[in-house]
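One structure coming up, written as structure tokens, with questions to follow.
Complex shown without one protein chain; remaining protein chains in place.
Up next is chain A:
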Amino acid sequence: MFRKTFSRGRAPDARSTVAPATERPRPDPDAELLLRYAQGDAAAASELTQRLGPKAFGVAFRVLGDRAEAEDVAQEALLRLWKAAPDWDRASAEEDGDDTKGKAKVSTWLYRVVMNLSIDVKRRRRGGSVDLDAIPEPADDSRSAADMMQDGARQEALQAALMQLPERQRRAVVLRHIEGLGNPEIAEILDVSVEAVESLTARGKRALAKLLVTRKAELGYHDG
């Protein structure tokens, strides 16, 4: 399972850390840990793995819907982080050749790597490079979201419904509503505008409601 070779995803663009002008950015605890890691601190390695491993795996699993693929993506994403650690300041800021721009949060950088690797996995699944949003989702061989809801497996039903969303909507919904990120950070991760994030999450949420509406009782709501 480990050491699966991936095609290289796009390196994350770390330039657009969005914060109101009046706010000073808070120190990134992950960046401080990464600095200690780069200095050979094994305790920092352990703490970073505990903090970031579940994030990388969780978001990869929600987006890919496959545990083995999610593990591969999470492992590769963290490997890239470890390799970037000695030059983190430079690597996170000079992607577009301008060192004066702000540094990305480590977690933002990682989410972006995970998303790019997940796109690679999806492309390999489909056997080539295509516009993912241009084609309909393939029919899911597993049980439908409604069937799962009937069994009371609410989270499995949510995951099944997520897998039926178009790719970009799914990524936006996962980052917004499950990972709890703000729209500016999602825009940075997905390399789209904040307005595009708003649109993707709204459409995704509506689509999820339609997918799950056939089992309102199990979801716990009723027509008003």
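In this section, contacts are C-beta pairs under 8 Å (C-beta built on N, C-alpha and C of every residue); 3 or more make two chains touch, one makes a residue touch a chain; residues count from 1.
We adopt the following convention: contacts and distances are computed from a predicted model.
Asker: Looking at UniProt, which of "Ferredoxin", "Dihydroorotate dehydrogenase", "Multisubunit potassium/proton antiporter PhaE subunit" or "Iron ABC transporter permease" names the chain we cannot see?
Answerer: In UniProt, the chain excluded from the picture bears the name "Dihydroorotate dehydrogenase".
Asker: For chain A, enumerate the residues touching the unshown chain of the complex.
Answerer: With respect to the unshown chain, the touching residues of chain A are 2, 18, 20, 23, 37-42, 45-46, 48-49, 53-54, 57-58, 61-62, 67, 70-71, 74-75, 78-79, 82-83, 85-86, 154-155, 158, 176-178, 180-185, 194-195, 198, 201-203, 205-206, 208-209, 212-213, 216, 219-224.
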